[in-house]
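My questions all concern the structure below.
Let's turn to chain A:
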Amino acid sequence: MSTGMRIVDIIAYPFIAFLIGMLYMGIARNIIGRIHRRWGPPVLQNLIDVFKLYRKREAGSHGVMFHLGPIIMVTGVVTCLYFIPMLSDGRWLKGFSFDGDLILVTYLMVLGALGMALGVGQGGVPFGVMGVTRGLTRLIGLEIPYFIAIIVLMAHYNTASINKIIELQAGGLSNWAMFKVPLAFIASLFSFWGMMGASPFDIPGAPQEVASGPATEFGGKYLALMMSSRGIFGFLKLTLWVDLFMGGAANLLILVGKTFVLFVTVLFVTSVYSRFKVEQAVDFMWRYPTIIGLIALVIEMVR
Partner candidate 1 sequence: MSYLEELKVKIENMFSPEKCYFPKENLLSFLVSNSEVRGALSYLKDVEGFKHFVMLSCVDWLEEGKFELVYIVWHPEKKVNAMVKTKIDREKAEFQSLHDMWRQICTYEREIWEMFGVNFIGHPRLEPFILEDWKDMPPMRRDFDTLHYVNEHYEWREGREESYKPRDYIGEAFDEWRKK
Partner candidate 2 sequence: MSKVVKIFHGPQHPGITGNMSVELDLIGETIVKARTHVGYLHRAFEKLVERRTAMQAFTIVCRICVPEPDPNEENFARAIEEITGLEVPERAKWIRVLVLELSRLAAYHLWMGGQAGSTGLYTVPQWSVGYRDYILDLFEELTGGRVYHMYIIPGGVRRDLPDGFLDRVSDVMDLIESKLPEFDRLFFDNAVFKKRAIGTAVIDPETAIERGVVGPPLRACGIASDVRRDDPYEIYDKLDFDVITEKGGDVYARALVRRREMEQSIKIIRQIIKYIPDGPYRTKIPYPMNWKLKAGETYVKTESARGEFGYYMVTDGSEYIRRMNVRGPAYVHGVSLLEDMLEGAQLADVAMIMNSLGTCPPEIER
C-alpha cells in the first residue's frame, strides 16, 4: 500500500462513516415513518439538513470554548473511529488497530461527550447544562454493562485487540461472539441502545423536557457539526459492535448488511417505548443488564 493510497485510505475513513451514518439516519426516518403510518422524508434528507445547516449565514458563538465544543466532539469521534477496523481483511479501511485498542476505543468514545459539555458550559443555557448533566449521569448507567461485556470478551478471547477478536471469530456463524458469549452480548446490547439514543434512554436531548438538551444553544454550523458527529458516532458504534460480536466484515457490503440489521433493532426499540427519567434509566441499567453481564462473567470465569 503506497503512501498515496494510505493517505486516501485515511481521508476516506471518516467520510465513508459520515455518508453511511447519514444514510442510515435517513432510512431510519423512513422506517419510523412507516411505523407511524406515513411516508417519511426522502432518504437523503439528513444530508440535505446538514448541508443546509452548514450554509446558514449566522451561527451565534459565546466565546472560544463554545466554538471548540463541537470541534472537540467531532475530533473525539473521528479519532475513535480510526481505531475501529471497518473491514477486517483486505487492504482498505483497516484503521490503526493495535493490541490495546479496545480499551482505547472505550475511552475515546467518552471524549466527544466531555468536549460537548465544555462547549455547553460556555453557552450558559440552563437547558444545555441540564442536558449535559443528564447525559453524563446516563453515561454512568450505560458504561457498567458495556464494561462488563468487554471484560467478558477479553477474558473469552484473552486479547484486547479488536483485530484479533475478529480473527478469532472467523469461520462461520456459529463461532460469532454473539453466540459464544450471548449473555454478554445481550448486556452490551442495552448499553448499545442507550448510547445510540434509543427511546427509553434518549434523555439528554428530550425536547419536551429540556428543549433539545445540549444542542439548545447551538445553531447553524455548530449544529451541523453535531449532527454529522452524531451520524459518525452512530456508525462507529455499529461497526464496533459488528467487529466485537458479529465477526467483523470482509468487505463493505457485508459491513453495511450487518450494521443495518443491528441498526434496525435500534429503530424498533426507539419507536415503541416512552422515555425514562434519568434516575430511572440509571437504575434500570444497574439492575437487569448488569445482572446479565455478571452472570456472563461468572460463566466465563467458570469455563
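Regarding candidate selection, all candidates are chains of the complex that A comes from, given by their letters.
List of remarks:
The rule is short, and it goes like this: contacts are C-beta pairs under 8 Å (C-beta built on N, C-alpha and C of every residue); 3 or more make two chains touch, one makes a residue touch a chain; residues count from 1.
Keep in mind the model is a prediction, meaning the values are calculated, not measured.
Picking from 1 or 2, the partner of chain A by touch in this complex is candidate 2.
On the chain A side of its complex with candidate 2, the touching residues are 32, 35-38, 126-127, 130, 133, 199-200, 202-203, 206-211, 271-278, 280.
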